[in-house]
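I'd like to ask you about the structure that follows.
Omission of a single protein chain aside, the complex is shown with its protein chains in their original locations.
Chain lettering (A and B) follows the sequence in which the chains are written, and residue indices restart at 1 in each chain.
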Amino acid sequence: MNRVSRLPALLLALTTLALTACSDGPAVERQRFLSLGTHIEVQTAGAETERAREAIRVVREDLAYLHSGLHPWEPGALARVNQMLAATGEFTADPGTLEALAVSRPLYRDSDGLFNPALGKLADAWGFHQDAPAGPPPEAATIEAILEADPSPENLTVDGVRMTNTNPAVQLDFGGVAKGMGVDHAVGLLREHGIDNAIVNAGGDLRAYGQRGDRPWRVGIRDPRGDGVLAGLTIEGDEAVFTSGDYERYYEHDGKRYHHILDPRTGRPARGVTSVTVIHDEGATADAAATALFVADADQWPRIAKQMGIEAVLRVDDEGVLHLTPAMAERLELKKDDVTTRIVELP
Amino acid sequence: MSEGLFEGRNGSRAPRPGDWTILLVAGALVTALWLGGPAGQGSRAEVRVEDTVVARLDLRQPGTYTIDGRLGPSVLEVADGAVRFVDSACSSHRCVASGAHRHAGEVAACLPNRVTVAVRGGRGGYDTLHY
Partner (left out) sequence: MAEARTLTPTADDRRIAALAALAVTIHLAEAALPSPLPGFKPGLANVITVAALFLWGWSTAAWVTALRVLVGGLLLGTFLSPTFALSAGGAVASLAALAVAVRLPATGPLGASILAAMAHTTGQFLVAWWLFIPHPDLPLLLPPLLTLAVIAGTVSGTIATVVVNGLRRE
């Protein structure tokens, strides 16, 4: 070949190599779809396309099924269970609900009840059981009545597929743990299908394992206050990153803002906190913990974190001050300098 | 014989006017390519309705786009290297409230309308964004 033909061919080859090295490295398969009431993105690295696609397809199907078992108000398995619960007595519950309940019980206990999946009635009263949350906020009497009735997972007994409820105020709402379960399911299925490296991102909350080729997965943490990236995080091993924020689901009524993270003790949206971010090795616990630690008082949350087995916590209060446990401080690479940080040790 | 075809057309020692023309035109073409060349690695916003990609917006080009979703139109605006929802057929308008998105990995969505906007490309350092 002459100079002209050799040159472009070699340049093409070299540039392709360079392009693959810079932009892709290992084979990365990425798909996104809507499920579990949010936007899901799955990325796999190092697996052949066909295998990755098949695995993601399986995940997608599973999440659609999970959605039905966990969605608090859309017609589906959970809605049916909630109808049966209102009537109390014994009935047959579906596997999805039973699984979610089994996952939630220890989380309820370890969080001293700050995470309570039996408070569907309260969430509904506040107007959060609809696509577009709206007021008006419930009457104080309504809230008091629910708190009096003290619905909790402890009111339910399960025997095989039979569930018995003693408290008509119990309505199951797994919103605080659904995405966590979703990413746990997804990761389990991906692994089963031979995917050794992946990220599952469900509306911003994610779980990642393995690596991206010869470097770790890198996660950017968006600044809840607005534009830009607050911090970078390098994934180590298999871990989930979950955040509960007061900006996720809320409405305004008469000039006041009401968000969806209700304090089970007061029956009202928790105050004083903007967001809580948790890193843990699996999603359901991280999800529930982010909720529980949001609701907890300022002097209480380190103990709750310890009880739930969480080490890395970032709690942003409503003045924008970042409270971090040492484990979290070690992990986050802060990208903004106009932030005040405080290290809070766990007991 | 084939030689006859070229008799008289090619006896000179120096390049001829046609050659110079070609050289000049080639030079001009190549220069034009360098200057106004193909789009490089800028950020793009991939817009989907359900699973179907309906648009890939270059975030360097300001503009307004109307996307037809399940409930009706969602209006996107690209300005200043970022994309945002300015209006949508949903009732809560959380998509609009989520503001501007410019970093690779960010996703803005109007879930009721099934419209999602994912920012791709650029030399972002992150594989995914947590929010």
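Just so it is clear, contacts are C-beta pairs under 8 Å (C-beta built on N, C-alpha and C of every residue); 3 or more make two chains touch, one makes a residue touch a chain.
Worth saying up front: this structure is predicted, and the values here are computed from it rather than measured.
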item	value
Contact with the hidden chain (one of B:Val30, B:Val53 or B:Ala97)	B:Val30
For chain B, the residues touching the chain missing from this view	2-3, 5-6, 10-13, 15-23, 26-27, 29-30, 33-34, 37-38, 40-41
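Quick note on the criterion: only the chains that are shown with their structure count from here on.
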item	value
Chain A and chain B: spacing of chain centres that average the CA atoms, whole Å	33
Complex contacts: residues of chain A adjacent to chain B	32-34, 37-39, 41, 43, 131-134, 199, 201, 204-206, 208, 212, 217-222, 224, 226-229, 232-233, 241, 243, 251, 277
Touching residues (chain side chain B, partner chain A) in the complex	48, 50-51, 82, 90-92, 99-100, 102-103, 105-107, 109, 111-112, 114, 116, 118, 124-131
